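Every protein chain but one is kept in place in this view of the complex.
Moving on, here comes chain A:
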Amino acid sequence: MSFVGHQPPPIFKRGPAPTARLFAFVTVCLVLLVADLRFRYLEVMRDALSVVTYPVQMAAATPADFVLNASHYFATLIEVQRENADLRRQQLSSGERLLRFELLELENQRLRELLDMSRRVEVKSIAADILYNAPDPFARKVILDRGAQQGVEAGLAVVDAKGVVGQVTRVHPVQSEVTLLTDRNQSIPVSVLRNGVRGVLFGSGQGGLEMRFVLADADVREGDQLVTSGLDGVFVPGLPVAKVVGVDRASDAFARIECEPLAAIETSVQVLVIGRTAYPPPPPALDARER
């Protein structure tokens, strides 16, 4: 309050002090980080902001697409012929296996009807191309060229010709983001094909996989094949995932089981998005005594 009765003109007015503003912004950022990383509250905000970023992203991806397509276009004829021959051979062998598979599926269905068991859920699949690695350098993720418009949903499994590659973690209208199995925060419930021992497979962070929560005396050997157990209700059971390459029982109550992915996780280009058409019913609620 100045004594001539009016406020001085705002020559030096710059709002709150920079340090105060810094603290305010940093606090907001930390709240956002915790809300996103810990509680996953911010998907709505992400979707809203992607309205702004999506056109820019599409525009930015165009030159990269062009360069990639040009290099495909100039692949030599010999390479294409060789690839074609390979594919013919593969198709022949897989066609024969497919014939047997159809027969077996029919037989399986009949046997299940005889035993009065519930039908196996049908599987839906969407073919997709991997466009590029996701730009976030802290995670092992890739971007697919199929999105919500083609029926991709978050949680579906992504496989290549040899096994599971990863899981769809975020879906955009015409693209989707897949977290690879080798990412440290990705896990997949598996069972040993030979005897059905169950465990959970985690990315180790260096491109390998690690099977955790298996007791030290469990029957898991080097060379065993791991398939998805389907116990999560998300993955289709029976997809090949990994091979055991090392078992260390000395360390702990749990065995340290190192595994190697079967799929060409970091290099595959064409993949299939696979999911259940129906999800299993939710588990029955625990009664108060058990809780």
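By our rule, contacts are C-beta pairs under 8 Å (C-beta built on N, C-alpha and C of every residue); 3 or more make two chains touch, one makes a residue touch a chain; residues count from 1.
By our rule, contacts and distances are computed from a predicted model.
Engineer: I want to check something: the complex is missing a chain, and I'd like its UniProt protein name from "Rod shape-determining protein MreD", "NADH dehydrogenase subunit E", "ATP/GTP-binding protein" or "Aspartyl/glutamyl-tRNA(Asn/Gln) amidotransferase subunit C".
Structural biologist: Choosing among "Rod shape-determining protein MreD", "NADH dehydrogenase subunit E", "ATP/GTP-binding protein" or "Aspartyl/glutamyl-tRNA(Asn/Gln) amidotransferase subunit C", the correct UniProt name is "Rod shape-determining protein MreD".
Engineer: I'm checking contacts with the chain that's been left out. Which of A:Pro18, A:Gly95, A:Gly223 or A:Pro281 qualifies?
Structural biologist: With A:Pro18, A:Gly95, A:Gly223 or A:Pro281 as choices, the missing chain is touched by A:Pro18.
Engineer: Which residue, A:Leu42, A:Leu193, A:Val245 or A:Leu272, contacts the hidden chain when the whole complex is considered?
Structural biologist: Per the contact definition at the top, the residue touching the missing chain is A:Leu42.
Engineer: Which of A:Ile126, A:Ile143, A:Leu181 or A:Val236 sits in contact with the chain that's absent?
Structural biologist: Spelled out, the listed residue whose C-beta touches the missing chain is A:Ile143.
Engineer: Looking at A:Ser50, A:Asn84 or A:Gln270, which makes contact with the chain not pictured?
Structural biologist: Of all options in A:Ser50, A:Asn84 or A:Gln270, contact with the hidden chain holds for A:Ser50.
Engineer: Could I get the residues of chain A that touch the absent chain, sorted low to high?
Structural biologist: Contact residues on chain A toward the absent chain are 14, 18-19, 21-22, 25-26, 28-33, 35-37, 42, 45-46, 49-50, 52-53, 56-57, 59-61, 63-64, 131-139, 141, 143, 170, 177, 183-185, 205-206.
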